[in-house]
Structure formats: structure tokens, C-alpha cells
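Yeah, one chain of the complex is gone here, protein chain that is, but the others are all in their spots.
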Amino acid sequence: MTTTSRDTVTAMRARAIHAGYPGVPVLHGVSIEVAAGEMLAVVGPNGAGKSTLLKVLGGSMKPGAGSVELFGRPLDSIERRELARIVASVGQENAVAFRFTVLEIVLMGRAPHLGALRFESPHDLEIASAALDRFDLLDLAARHVQELSGGERKRVFLARALAQEPKIALLDEPTAFLDLKHVAEIFARFRELCTERGMAVVATLHDLNAAALYADRVLLLADGAAVAYGTPAEVLTAENLRRVYETDVYVGRNPLTGALIILPAALPNARA
Amino acid sequence: MNAAAGNPAPQRNSAAHLTRSRLLSILAALAILLIVCAAAGALFGSAHISLVRAFSDPTSPDHAIFFGARLPRVLMGVIVGAMLAAVGTALQALVRNPLAEGGILGISGGGALGAILALVMSAKLGGGEAAVPLCAFGAALLSTVAVYRLAMVDGQLEPFTLLLVGVIFNAFWGAAIMLVNSVVNFYYAHSILFWLMGSLEAPTYREAAMVAGLGLAGFAVLMFQARDLNLLSLGDESAAELGVDVDRLRRTIFVATSVMIGAAVSVSGIISFVGLIVPHTLRLVFGADHRLLLPASLIGGAAFMVAADLVARVAIAPAEIPVGAITALCGGPFFIYMLRREGRRPLSL
Partner (left out) sequence: MLVGHQPMVAVGAGTYLDELMRIARADNIAADAGEQWPHLSMEYIIAMRPQVVLDGSMGTDPSSSSGFWEKYPAIPAVRDHRVFGYAQDPIVHPGPRVGQSLEIIARMIHPEAWQNVSAGAEQ
């Protein structure tokens, strides 16, 4: 998967991000650049700072140092609601407090486009339907979100993000809870969106193989710092992975598809 | 019309989302319910009067009773019930928990304590009869701030912490009131009862109008936040990512609700559970969209309160049961039922 050769508009650029929580620094000088229509996978061990990076990119966390630019504009200069029309985020936890239906949740994605008291128009309903359709949720439109399984709820939140019509999507573990079929479908859908609409996607993943297969570029993060940044083949090398995950891996090619595959090579040494 | 692969748009299943027509038809149905309840409240009471005579003959006792006592009382029921229910809805949205309500969070209790303290000290401080409701109002606002402050953990408003703080506050206000009750003379001990039991007697239309005015103003503020309240159900972060200024929303709701509860408590004492029963029932039937739920609670709360007061006035006529007792009798079992329901499906937040 190479970046398309059309005029690459830089959708998002982050420079030297230092960020963390009071007393706990998390990110140390991370920089990324995502072009429109590109998918960037952020991988790394637990606690590496993947979710924190996503929060900074989405504007819900202010970095201690460094800057984020969206389409050339500084992130903190963009007003909240406009930001919501540009960036859509889907977190790891997808809790809903009350008995809303699937359609109502997806329609909430239209909120940044609507005023305080305006009702959703047929146009908004169309967009919501399209989003539901893309994530295979039309049959569940009238069901209450609280009754759905974790995987179904995740798809509802992804559909909501899509209904925002964002130019950039930030997804934190989008394929957690999803079964094999839906993992493939989610990525296929987002790749479609990258191509069709030039959407830029930044997704944190635990699944290295998915990253290898679907992402245009990969950022390998460990202890809050970028270990490697480039195409999957460049980043996901046995050497890098052994260093970061402290375990031997086998990196090869899928005989069926030719895609990069990463498998654990051996069990870690037994503790003495 | 649908751009996607030939699938039909989601059926015009009216339960799937809120449309303007659905909003209006539900509100109209509730308004009819309110009119029925209000009519019942106007027709029945501890005194037997003829409505016909009340309207036709201004000098008749029927007229005096109806316009002097019964109508103000029904109006007060409408106003206070509407306000308490709307506040309950807003507070539940704020804490993302259906178990929140002005009485449960200790706000009414604080207001009552303020009134009682003002009453007891007014002999020494002067200030007249107007000082007491004003103190109730102020105390309710202070209680709101206190509960809010204590429940904030690292800048995050934890719903269960808020509930716990509210319960503790209630216990504390109750103890304080009991303390006052035990040391003051008979007159104050008797007067404290008014605040604890709640009463919808309204001496003047002007008083009722003032409370109604405050209530409507507060409600208008709440309605403007209705969509944002929907978004708040997704969590603080998700709401912010959808463009909501969560801090400002919180502050606005708190100010509006405390003004409304303060006004209600200052004229009618503590009446609990209205803000719990009405929003929850409406949410079960009509869904959680606050653009519908807020006005529906307003109307439904008014109907509920008027009905409860009717029972209070008529059940053991000519003697009365305090209306707060009626709502609590309904509310206690209802609360237990809700706890058991929610317990089965944990409120993951």
C-alpha cells in the first residue's frame, strides 16, 4: 500500500510533542505527519503513550511542548465545534449512559453541524443511514445501544464518527472486541474512506499484522518516544520489534497475499 | 434517496429517533393528561363547592373558595411539579445517572435547613416573613455548590461520588434539623414541620407567578442545552470531541437547576422523588432524547404533582396528608425498583 501520488495535502502534522499527566510525563518529542487519504498505524507496547498521543492530536489534551497543525492551522486556534467537524475521535471505552437507540447515537455525530435547537434534516438522516450501512448496522438502527454487544457498540461509535463527516479520524483500538470478519471489514471500510474522501486516519493498534496489512505508514512507539516511523516494511522489522517488545518475532510474507506477517518466534525464557 | 448500496433508509420507525412531529404529538398527549389532572384537582377538594356558581357569582362562597384557595393550590402544584421534574431530568443528564434528583442530592434538604435557621433566628435578626423564603433559596444554591465541590475528583464529576455526597448531605441536614428541632420552643418545632413535609398552599397569585417566572427562565436555559445533554451521555471526552464545552455546560446546568430548586423549596418545602419518578418513567416510555424529555418532564411533573396533591387533599378529608408524604410513599418503592433494575445491568461509565 503506497501513498497515492495525488497532490499530498498534509492533513495533520505534529511536531516534537511532549505531553503527560501531572507528575507523569508520557510522550517525549514525538513527531508525525499524515497526509490526506493516508492511514497511519500507531503501535507499541502497553503504556507506550499511544492513547495519549491520540488525545493530543484530537485536542482533548494540551501538550506541554510541541505543536499540532491541521491542514496548516494550529490546533488550538480552531474553535471547538469546527474542530469537531474536522476531526472525529473514537475512544476505547464506548459507554452510553441512557437508553439511546443506535440511530440516535449515530445522529449525535451530526451535532457539530447543527445549531442548538435545530432538528436533524433529511440530509442528516441520509448521512447517518449511509454511516450505518457502511458498518453493517442498518438492521440494528432501532435497537438500544445498551443492549448491544461490545463489538456492535464499537461499530456504532465508528458509524457516529463517520457521520461527523470528518477529514481526520482518530481511532483508539478500533478493532478491539471485534471478531475476525469485522476486523477486516472495518479496515476495508476505512481504506475506502481514505481513497474515496481523502480521509486521513490515525489508529492505535495492538494488532501488528493489521497494521502491516492496512496502514500506509506505521509509528512504533515505546516509552513515549518514536522508535521507528515509516512504511510497515521499514518499521516492523524483527530487530525493532525485539527491542520494543522484548521478545523474539518472526517477520515474513504471507504466501497467499504477499503481505507482511509478524509472529512470535519463541516463548520468553522461563523465570528462574 | 439513499446513496449507499440500495438498502432502504431505516424504517420510519418512530422510536428510532426524535422527529418534530413525534415531539409535538407526545407533548400534546401529555398536555391533555395535565389538563385532566388539573381539572380533577379543581373539581375535588375537602370542601364541596359548585364550580358553576364559583364562576357565575363572584360573591358566593364557592367563588371565594375556588379562586382564593383551591385554584392557587392547583396552580402551585403545576408549577412546583413541573420545576422539580425538569430539574430531575437535567441533574440526571449531568451525572449520567438516573438516580439523581434534587431531594436525593441534598439540595432541597439544604434549602429547608436554611429556611429553618432563618426562621429561628428571625426573631433576633428581624427581616420579616420574606426573609425565610429568601434564605431557603440561598441555602439551596449553597448546597448545590457544596455538593458539586465535594463530588469533584480531579476535576472530574464522578456520578456515584456525587450521589454518595448527596446522601451524606441529606443525612447531615436531617441531623441539623433534628438538632434545631430539639432545642427550640414549640412554635419553631411546629413550623419546621412545614418545611419537612412540603405544602402547596399558595397565599397569593403573585407568589405563584414569581416562582413560575423563575421556573420558566430556568427551564428555557435548560432547553437550550438539550442537545448538549444528549451528547454528555457519551462521556465527558466524547462530548467534548463532538464540540461541547463540558465545563460551561456543567456550570450552566448547575446554576439553572439550583435556582429552580431553590425557588420551589422556598415556597413549598421539601418534596422529594418527583424529579426521580417522572423523568425515569418518561424515559422508559419515550426514550432518552432530552429535547423531548425536558419538556415532557415539565408537563408530566406538573400532572403528577397535581394528582398527588389531589390524593393528599381528599384521601382523609377534611384532614390532609402532607403532599411530601404522598410523593415519598410513591417514591420509596419506585426507587427500590429502579435500583434493582439498574443493578442487573451495571451503569458502566
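Labels A and B are assigned to the chains in the order they are written; within every chain, residues are numbered from 1.
Going forward, contacts are C-beta pairs under 8 Å (C-beta built on N, C-alpha and C of every residue); 3 or more make two chains touch, one makes a residue touch a chain.
The structure presented is a predicted model; accordingly, all values stated were derived computationally and were not measured.
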{"item": "Touched by the hidden chain, restricted to displayed chains", "value": "B"}
{"item": "Touch with the omitted chain, as defined above, among B:170, B:199 or B:327", "value": "B:199"}
{"item": "Touch with the omitted chain, as defined above, among B:122, B:161, B:181 or B:252", "value": "B:122"}
{"item": "Touching residues on subunit B - with respect to the absent chain", "value": "45-49, 61, 64-66, 68-70, 73, 122-123, 126-129, 185-187, 190-191, 193-194, 197, 199, 201, 203-204, 313, 316-322"}
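Definition applied: only the chains that are shown with their structure count from here on.
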{"item": "Distance from the mean Cα position of subunit B to that of subunit A, given in whole angstrom", "value": "43"}
{"item": "Interfacial residue positions of subunit B with respect to subunit A in the complex", "value": "1-5, 7, 9-11, 13, 15-20, 93, 96-98, 223-228, 230-235, 237-238, 240-245, 283-284, 287-289, 291, 345, 347-349"}
{"item": "Residues on subunit A engaged by subunit B in the complex (per definition of touch)", "value": "58, 60, 80-81, 83-85, 87-89, 91, 93, 95-101, 103-105, 107-109, 111-112, 114, 116-117, 119-120, 122, 125-126, 129-130, 132-134, 138, 141-142, 146, 164"}
